[in-house]
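Worksheet: one structure, shown below.
Chains shown are a subset, placed as in the full complex.
Chain naming follows the written order as A and B, and within any one chain the residues start at number 1.
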């Protein structure tokens, strides 16, 4: 029965193609989120043990079925898609701040780098490496976080697999940056 | 003095960090004081500082000048706000250093091309899924809102370029004023200032003129008025 669920989940993720919300899928399959998470974990283990051509990636509350990252160059060649384009030093810095500290505002990013970043952020957003969302705390600014495409571009399972994530994720400076932002707006 | 390369720095923190790292120092107040001169020298020489970030450079300069003042005048005490700002600067540098390092790793990870791909084939359905809640009026509102948020072709840099007077210009201006009046109070020189940045530029210009021994300054009490005097004979550069 559980095996059945594993393959049901696999079939749905396969057909959906895009990221699927875990709560939404749980509701659809009439399972608790807890049970569904166990099934997804089982699917992951299965892929790992069998050295499957597929893998699962997580972002927030969504999961997506993707091709195994080890075959990145092979698959890119088959699809005639380009490999990762090189990014400038500035872009990489902004991308890193967003990946580790996201969701962050532009002011928070600029507080760390000490320089205006609006164009770099816009470029990253247009390239699809960064997602933008409304900031419920301040309607005049946006929140930025790393996208699924970013996770896929370096073959991770989730942002939590970034090197030294737990350490760098902690946001000591956020309160200070908010202060700075307020000063600017005064 | 550390010879500054003629490269473009991504903002003042980048320059400051590089100066500190070049001397293999940790990020402390002492090391910030240590590289302050190099930092200021770089700003004076470097005409290529992106004008867009000039104001950021100048604000950091003013903090470094503060640190230098403290080193020269031990009785000089920071206000609580200055204390917090300096603490903040140190914290930002530590953070920035971490992210510089990690961003190199991310860059290397990207070069490996260990890319996962998703299935994004085009699918077509026989039936159309029409959302219920859309009217043409609503669609119009949404579009007009988007247009308002499109960034103008500007860059902030262009505004800054118009507004900020360059250090050199300011020195010429200040020299002029002093020639005419021989003695001038600092606050008078900044009466026309339109922004904090303008004040900082004037202050930097004054420091530069002290260094070039064009002027000397006097301050009789802490936070008191700074009197700038034209030097007629060579004398010591620092005012008491």
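Here is the rule we go by: a residue touches a chain if its C-beta (ideal position, glycine included) is under 8 Å from a C-beta of that chain, and two chains touch if they have at least 3 such contacts.
Model, not experiment: these values are computed from the prediction.
Undergrad: I see a single representative of every chain type. Please write out the full complex as a formula like label plus count.
TA: Taking all copies into account, the full complex has the composition A x2, B x1.
Everything below uses one rule, namely that only the chains that are shown with their structure count from here on.
Undergrad: Just curious, how far off is chain B from chain A if you go by their C-alpha centres, in Å?
TA: That gives a centre separation of 32 Å.
Undergrad: Could you please specify the touching residues of chain A with respect to chain B in the complex?
TA: 14, 17-18, 55, 57, 64-70, 72-73, 75-76, 79, 81, 83-84, 86-87, 89-90, 92-93, 95-97, 99-100, 111-116, 118-119, 122, 148, 151-155, 162-164, 168, 172-173, 176
Undergrad: Any idea which chain B residues touch chain A in the complex?
TA: On the chain B side, the touching residues are 10-14, 52-53, 56, 60, 88, 91-92, 95-96, 98-100, 102-107, 109-121, 151, 155-156.
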